[in-house]
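With one protein chain removed, the remaining protein chains of the complex are shown where they sit.
For reference, chains read A, B, C, D, E, F, G, H and I in written order, and residue numbers begin at 1 within each chain.
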Amino acid sequence: MKFLVRIEVRLPPDLAPEARSELLEDERRRGRELKEAGLIVDIWRIPGRLENVGIWSAQGPTALHEALRSLPVAGYAEIEVTALARHPLTDDGDDLA
Amino acid sequence: MKFLVRIEVRLPPDLAPEARSELLEDERRRGRELKEAGLIVDIWRIPGRLENVGIWSAQGPTALHEALRSLPVAGYAEIEVTALARHPLTDDGDDLA
Amino acid sequence: MKFLVRIEVRLPPDLAPEARSELLEDERRRGRELKEAGLIVDIWRIPGRLENVGIWSAQGPTALHEALRSLPVAGYAEIEVTALARHPLTDDGDDLA
Amino acid sequence: MKFLVRIEVRLPPDLAPEARSELLEDERRRGRELKEAGLIVDIWRIPGRLENVGIWSAQGPTALHEALRSLPVAGYAEIEVTALARHPLTDDGDDLA
Amino acid sequence: MKFLVRIEVRLPPDLAPEARSELLEDERRRGRELKEAGLIVDIWRIPGRLENVGIWSAQGPTALHEALRSLPVAGYAEIEVTALARHPLTDDGDDLA
Amino acid sequence: MKFLVRIEVRLPPDLAPEARSELLEDERRRGRELKEAGLIVDIWRIPGRLENVGIWSAQGPTALHEALRSLPVAGYAEIEVTALARHPLTDDGDDLA
Amino acid sequence: MKFLVRIEVRLPPDLAPEARSELLEDERRRGRELKEAGLIVDIWRIPGRLENVGIWSAQGPTALHEALRSLPVAGYAEIEVTALARHPLTDDGDDLA
Amino acid sequence: MKFLVRIEVRLPPDLAPEARSELLEDERRRGRELKEAGLIVDIWRIPGRLENVGIWSAQGPTALHEALRSLPVAGYAEIEVTALARHPLTDDGDDLA
Amino acid sequence: MKFLVRIEVRLPPDLAPEARSELLEDERRRGRELKEAGLIVDIWRIPGRLENVGIWSAQGPTALHEALRSLPVAGYAEIEVTALARHPLTDDGDDLA
Partner (left out) sequence: MKFLVRIEVRLPPDLAPEARSELLEDERRRGRELKEAGLIVDIWRIPGRLENVGIWSAQGPTALHEALRSLPVAGYAEIEVTALARHPLTDDGDDLA
């Protein structure tokens, strides 16, 4: 099942530089794990912003929720999820395939 | 899988009374079918409005989409869907159950 | 009487880990009490967010208000309540039943 | 039980003058009935607009819904309802009184 | 002259418990004074929120402003005022009466 | 008493040119009357739009409402009114003066 | 270059059934052409709505604009485009690749 | 003086093809005149939409208003104007230059 | 040239009382200077709020910007400016006069 996910990160400006670096490093590591596990299918940055939009794949909303809350930046992030239905133009696998 | 669905119906004020009656009668009939088939789990009216909010159950977003577009009022309706994840307080069946 | 209730929790990112754990543990305990008392009928998570949507049952808005403000996270939460009217498709008990 | 109700009427500009007069006359008549029956407790106009805000009293959301949909302008109106809880400063009768 | 007034209080979660208790106690005292003085005509809580909606009566916007800013929680509050015009259904006293 | 009033006119594009000319001519005539009567104190156009913003003076919201609804374009207009309170920097006459 | 594109189609309810069928058939044909030409990379339906979200690929905003306006439903559609920047987690080809 | 101007054109879908062609042809002609007269300094399309954003130059808001309302599509357009102040990074001529 | 200016002041609740008093005293002094210099033509309070709306007069947007940023509360304020065009009902001096 596919989801459109927008994640906007709002780091407090007074976060200490080392804490910030460490947090973003942890985030990249967790991101690579989710990419390799197939949860993150595609992901892009919204230019100019600490925000990304991605296509995620999960067994359902609960599994997706757990993956998203496992992100180190989750506590600083505004996350929006849209469940996606199959469009006749694609044969992208989904719940009816 | 459960979804929160809001449906606001915007009937044009100049719809002929018979067309309106027939449309709403068709809507009730289709609604009963979806209720009996288990797609509509619970549904309430938003007081004062031609709008309802319901808990729907479907195999996934594509099956839900087809059920919603089968509603006779779909062409007049603004429909919003939110996929729901399991909350620890309930053991309501979902994709991880 | 039934209500649709959305609760979005906004924990400050600098909340100490122990304070956070304790707060969420208190919240779960109070949630279970309200579930057993029949105030929370059904509840789901909005995927990706510290937000839930639920169907609550109370004698009226004042009783609901008191239940909601008794939640340990109330001081950190944005809460939205919609009173629900009976829909012809259900015979869910309400004020006219 | 008390409700805050906002009703914005959007009459199409091309409504024939007689139809408009008749509709508004019917509306006034139905309004007086609801006022006398105690459903409308207080009502004011939002200056400059075909919009009013009122305090309504009904046994519950379903009874309120039926009263609101009985308004002749309901098909042209945008209606918003907020259920009201008792405030400690007033002893206005409500569900816990 | 009547006004619809919404007051949403946003207390910082880290306000010390005693400061919070004292502030709310001051607020109740000032509220009772304004109620007795006839400025607050009716007031209700929005269920689930630290927010109220009320009907206020004042000689005009300036007098209302001064009453609202005299509330101890004013510095923490988001306040919205709507001046109300007389509705034909009521003979509630106003500027033309 | 002073009010800030925004009026956005939404003429249907298919309004016949003569009807449109006549309507706008009526509007200008009524506007001049309200200006001479002192209801319109100042008025400007929002550049690029069929919208104006003005400072109006009336005995109260009900008198203002009647003046605004007397505008020939009222049926096509979105009107927003804000009651104004005296600012210490001006000695512009108001309800406390 | 990649773009996130949302297309919401708002067909007038009074569109004749044959005109509607023909329009949607034309739309599907044009959609298949754009898919085969590589402009539409991926596309999904937003459940419950006549709305889709897709990943489009074009040489730049002007080429994308021309493709989008070539859609038969363009005159009935609300279209939103977001240019996408490369995210470190993917090596999806873009302007810097 | 410079202005940021957004113009979104909302042509009714049932506009006759010839009327539409003629209107857009008139629009292009008027656009070229305003470009040559120096009122339109720069203009771009918002991809996917019948919308443009431009930098306009005029003696002031009144002159700009007249230029914008002279556009043949003005009756179908939503127009937003933002007056621009000089930024230290540019020596673009403005009211203080 | 005239501008409609809205200024909403958001003082942090934890601002020390003396700092707050001093800031507001400085603000009043600067306000009087701008009033006497003719930049502030008229100004009112939005009842219930730390917000004002005024008619300002300046040579252009850059001069207005400098006047607004010279306000002691500018760092705490949300400021919105709308350039105003002449309305046929007034002969208020503007750029074409």
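The definition used in the following text is that contacts are C-beta pairs under 8 Å (C-beta built on N, C-alpha and C of every residue); 3 or more make two chains touch, one makes a residue touch a chain.
Everything numeric here is computed off the predicted structure, so don't read it as measured data.
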item: Among shown chains, those touching the left-out chain; value: A, G, H, I
item: Interface with the unshown chain - residue positions in subunit H; value: 2, 4, 28, 31-32, 35, 40, 42-47, 52-55, 82-90, 92
item: Subunit A residues touching the omitted chain (full complex); value: 11, 13-14, 45-49
item: Where the missing chain touches subunit G, by residue; value: 1, 3, 59-65, 81, 83-86, 94-96
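Here, only the chains that are shown with their structure count from here on.
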item: Chain whose mean Cα position lies farthest from subunit E; value: G
item: Length of the line joining the C-alpha centres of subunit A and subunit F, rounded to whole Å; value: 50
item: Residues of subunit C engaged with two or more neighbouring chains; value: 3, 45-47, 61-62, 64-65, 81, 83-86
item: Complete list of chain pairs which touch one another; value: A-B, A-C, A-G, B-C, B-D, B-G, C-D, C-E, D-E, D-F, E-F, E-I, F-H, F-I, G-H, H-I
